[in-house]
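Taking it in order: structure first as structure tokens, then the write-up.
The complex appears here without one of its protein chains, the remainder shown in place.
Just so it is clear, A, B, C, D, E, F, G, H and I label the chains in written order, and each chain counts residues from 1 on its own.
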Amino acid sequence: MTEERYTSLEQLGAQTGAPESPEAARLERVSNPAQGNDFLIRFTCPEFTSICPVTGQPDFAHLVIDYVPGEWIVESKSLKLFLTSFRNHGAFHEACTMMIGQRLVDEIAPKWLRIGGYWYPRGGIPIDVFGQWGECPKGVWVPDQGVQPYRGRG
Amino acid sequence: MTEERYTSLEQLGAQTGAPESPEAARLERVSNPAQGNDFLIRFTCPEFTSICPVTGQPDFAHLVIDYVPGEWIVESKSLKLFLTSFRNHGAFHEACTMMIGQRLVDEIAPKWLRIGGYWYPRGGIPIDVFGQWGECPKGVWVPDQGVQPYRGRG
Amino acid sequence: MTEERYTSLEQLGAQTGAPESPEAARLERVSNPAQGNDFLIRFTCPEFTSICPVTGQPDFAHLVIDYVPGEWIVESKSLKLFLTSFRNHGAFHEACTMMIGQRLVDEIAPKWLRIGGYWYPRGGIPIDVFGQWGECPKGVWVPDQGVQPYRGRG
Amino acid sequence: MTEERYTSLEQLGAQTGAPESPEAARLERVSNPAQGNDFLIRFTCPEFTSICPVTGQPDFAHLVIDYVPGEWIVESKSLKLFLTSFRNHGAFHEACTMMIGQRLVDEIAPKWLRIGGYWYPRGGIPIDVFGQWGECPKGVWVPDQGVQPYRGRG
Amino acid sequence: MTEERYTSLEQLGAQTGAPESPEAARLERVSNPAQGNDFLIRFTCPEFTSICPVTGQPDFAHLVIDYVPGEWIVESKSLKLFLTSFRNHGAFHEACTMMIGQRLVDEIAPKWLRIGGYWYPRGGIPIDVFGQWGECPKGVWVPDQGVQPYRGRG
Amino acid sequence: MTEERYTSLEQLGAQTGAPESPEAARLERVSNPAQGNDFLIRFTCPEFTSICPVTGQPDFAHLVIDYVPGEWIVESKSLKLFLTSFRNHGAFHEACTMMIGQRLVDEIAPKWLRIGGYWYPRGGIPIDVFGQWGECPKGVWVPDQGVQPYRGRG
Amino acid sequence: MTEERYTSLEQLGAQTGAPESPEAARLERVSNPAQGNDFLIRFTCPEFTSICPVTGQPDFAHLVIDYVPGEWIVESKSLKLFLTSFRNHGAFHEACTMMIGQRLVDEIAPKWLRIGGYWYPRGGIPIDVFGQWGECPKGVWVPDQGVQPYRGRG
Amino acid sequence: MTEERYTSLEQLGAQTGAPESPEAARLERVSNPAQGNDFLIRFTCPEFTSICPVTGQPDFAHLVIDYVPGEWIVESKSLKLFLTSFRNHGAFHEACTMMIGQRLVDEIAPKWLRIGGYWYPRGGIPIDVFGQWGECPKGVWVPDQGVQPYRGRG
Amino acid sequence: MTEERYTSLEQLGAQTGAPESPEAARLERVSNPAQGNDFLIRFTCPEFTSICPVTGQPDFAHLVIDYVPGEWIVESKSLKLFLTSFRNHGAFHEACTMMIGQRLVDEIAPKWLRIGGYWYPRGGIPIDVFGQWGECPKGVWVPDQGVQPYRGRG
Partner (left out) sequence: MTEERYTSLEQLGAQTGAPESPEAARLERVSNPAQGNDFLIRFTCPEFTSICPVTGQPDFAHLVIDYVPGEWIVESKSLKLFLTSFRNHGAFHEACTMMIGQRLVDEIAPKWLRIGGYWYPRGGIPIDVFGQWGECPKGVWVPDQGVQPYRGRG
């Protein structure tokens, strides 16, 4: 039942190990199935962890990525492996979030992309990072990400 | 009590089987009962399932369709049967969502239509697809779809 | 304590029966108490029921009506009785919702009015209808209706 | 520790009785502590009650007031006493809500003010009233009031 | 890294098709990793669909299964395939839910098992089915399933 | 695909009018498909309306019915028609709720039954009625109905 | 349509003023319509206000009353008027809540009664009061009141 | 309007400074106004802060205290001042929570008391402490505290 | 693993005491890691307390700070210590909130900054303060802060 457009994919449907670093991860792409009509794709990634570059302790985040594809859409298993590759990567919240967005921009050349990084609290204060690239084409519907704000206790 | 406008409908109020494919499904339409004043119709469809074209495993989605009718409105039982017809259809999330929107556009020629496809997670990452067709007429009220974002656990 | 402006009302404060049809219901109005400064009035009506014109079975809806009054505001007991009058009225969701909005427009001549009809599911799919009349005056604050979307189960 | 600007206040920090009517209530004001930079102040008042002018029965409301101060900000204890003064005041929902907004406008001359009155249901139908005065200065951040809509039961 | 206990599994980690019926599905099991201390395992299955035996239309349910293992625990990929096998199976809500519970009881011989079947509404009325098998051993902690009740609209 | 046990049903799958009164409604039943193992069936009925016997105005309720079947289970379309038959029936909240439970007990002879009636507010005060019949057999799992409490505004 | 049992009621369906004190309020009762089978009645009263006996400032509470009737049930309009009568009554939270429960016990002699008083915060700290009278008969279903706890901000 | 029982109170209604330590704080009490009938009093205290004895950094908690009074009830302003007195007090979460409960037990001799301390996260992990003293008398209604669990992000 | 840009920081990773006043607190900054592409950083601070300048009693707030960095980003441990320094600082809600925003603007020269101060209720009425500085650059994504509104009880 597999369409031709997917035959070049090397990770989807194959046994794959976890890439050792973001650099080692390969983002794969397939041609956009609805090119005549701009639309939005959202990935919600509640399973993300990286390393604090100063203390070496793990950090955790909930990430939401929105983009309007151009010629390509990202293959989602390769996206998952790319995110997994940050497991031993040391970077600050701001740098890490923006690096993920930038890499996707570089690899799939979307018309527009944004990423919301909702990090777990440190010192009682969570940091959220909201970045975007390009200008959203007119006529695209961009719903709010709607992630519930942090509230402490009570 | 049935108004004349509904007498041409063949599926509503009749015993109907499930169509075997999207192509086999017949979308029916009746004339717009409020043509002088543009308004919005929303269908919320939490019961949708199709097949992954690569693995053959079922996929599930929650769909919300908004449109501003032109001359026609879609008859809702025929819409239900159309959605049911994807049960054995193999397509990716992005393609499937956009195909549903396109078919409605082709059959009922709305002034504007959009579809939100909120897919159940695969590999820990759900995909949402947001497509729209045409330009929403001025003076139409378009509320947010307000579907709760995916959050993992905790 | 009753102000003069209310002395012409015939249903408020009186023993009233339920009107037998929308046509038989009398919407009453009093003069707008804040005419120099446009403002918004919202009625939330979770108790609404009508009849399916094809099957004769009851339908239910949650209605929210927003309007900016001109010279008049609608008296709320007469609104309640008007809504009650649909109990034996047969009409489709779209037609019924738009008819309620139109009648209010005809009777109280608001500067702007909109109605959200949030209908209970049939065939697993609820329909929402969003209509509006006129153009909202500048300088009016129009909050989102915020009705929670339908979600099925789970 | 009391700053000079507060020394003219007569109700704050003093033993005060409840004013007998809105007319008898004294709204007090102090000079705006951040005059060079327009900002928004929000009061949320879930404890409000007045009297129905027709039936003499009590009405209840949840009020939210937003304003951008000019030269003055309202002292909050005097606001509380002003709201308390409606306890024996007879007025309809629309009139009562707009009267509160107007009085604040008259007394503290804000650059912009709005009030949301969220009234408890009567006859199964709650009324919300949304009024505003003036034009909100550019560069002011005005968050949604976010009050949960009324939903009946279930 | 695979432990010996899993080497007999035939579906986990293998390419598997969807079984054509519940009878054709193979539930697999591995030995209980914590046999000395009774504990509870919960599976939440929001992706379930079967067929109405009268109308042939699809039904949908959200299922939650709790059990206290004896000698065996069920392998979760085989559980998923078993649930998938109901896709073309015709049975009423009550029968379908109880059949799933019974089959698990037959195959893995738990000390105790219960299943909550939360079905999507038909005719405006959802049905929930709550079954259990055996007696829960003392000293086992059994949290509430906490599935949000159905609420219609508003 | 219809099993033999359903062949005696006269309303399911047939064109049916709305019964004119509770007395005129026919509750139908089929044999319990899981008789060897007590279990619970829950119906959630958010679409219920009756008439106030004093004022003649409509009342609305959200009903939840739980029962443990004996020899019979109630057929759900006949239940829906039975509930519909209260549309022109005059009875107080307490009487109406208990009458529904009693009729089910009389017709299907369950081992145990309970009904929660969650009525829409009158005079600002909603009434809930909680009745039950018989003693719940040991070994049956009875989850909380979990209906959200009434909260007024704010 | 009024049943005989209601003919002795003097406040329901009549024009009534607000009683001036709890002592002046008349609680009325009618015979229990389901005496052979103990059941629970719940009133939710989000509109309650009294006076602080020390400061003279108004207090507000959300009250929930549960009872199992004996020979009588309380007529709900008279309950509403009784609660209204506390508007000018000075009492502490604990005393006021327990007094309401006691009065109901004295007037309608229920088999069991409890009252939850959920008071609005003073000094940043709300007080809840939970009282009950008598012993709940066996075989009565008593759902949790489920009032959301106070949480401050955030 | 002040009742005699309150005349011995020294802090309520008086100008009071913040006590410098828990030892310096005076808890005051008045006689139980409903001694013949055991009942529960709940204080919710979302404004609590103390000091980490190791790092000197502030800690924050949301506290909920439930008790069944004996001869005395605690005066709530003195409770507030007592809690305020921990502002410069160094103690661990467990010790601090239990110390508050113990002090109340010592001062007002309740029949039963419990305290839930819901502390803000440190190192990504919040600690809750649940202590109780004495045995709850039979016939007292003790609702769940219902504080929402901590959830991280997403 | 520490990058060079952080080597000048004096508080992060060091043993630090709590600064005695806002003036004594040192906000530290590091160079913006993504200067070519404007983005938003959000800090959520549910642990904030200061002193009422009139009564000397503690106040509490939940703060949310959004900013678009220019050349610098604020180091988060120094932000935490800055917020901690208000523990003994007397200021009104409006003044305190605006002072925090102004200090950040002075120290890190963001392109745009806003602060939402959500204060705990006093006199039953919470105050929220919403301030902003500068003009948000085009092409920056600024999500709603989404803090749940205050609701009293019920």
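Here is the rule we go by: a residue touches a chain if its C-beta (ideal position, glycine included) is under 8 Å from a C-beta of that chain, and two chains touch if they have at least 3 such contacts.
Predicted, not measured: the structure shown is a model, and the values here were computed from it.
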Which one touches the absent chain: B:G56, B:G70, B:G124 or B:P143? B:G124
Against the chain that's been left off, what residues of chain H make contact? List them. 51, 53-56, 90, 92, 94-95, 98, 114, 116, 121-133, 135, 144-146, 148-153
Contact footprint on chain C, counting only the chain that is left out: 151-152, 154
In the whole complex, what residues of chain B lie against the chain that is missing from view? 46, 60-62, 118-122, 124, 126, 147-148, 150, 152-154
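The criterion applied here is as follows: only the chains that are shown with their structure count from here on.
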Higher-contact pair (C-beta pairs counted), F-I versus F-G: F-G
Quick check: superposing chain D onto chain G on C-alpha atoms, how many degrees is the rotation, to the nearest 5? 180
So what's the Cα centroid distance for chain A and chain E, whole Å? 33
Where does chain G touch two or more other chains at once, residue-wise? 46-47, 56, 60, 62, 120-122, 124, 126, 144-148, 150-154
Got a list of which chains touch which? A-B, A-G, A-H, A-I, B-C, B-E, B-H, C-D, C-E, C-F, D-E, D-F, D-G, D-I, E-F, F-G, F-I, G-H, G-I, H-I
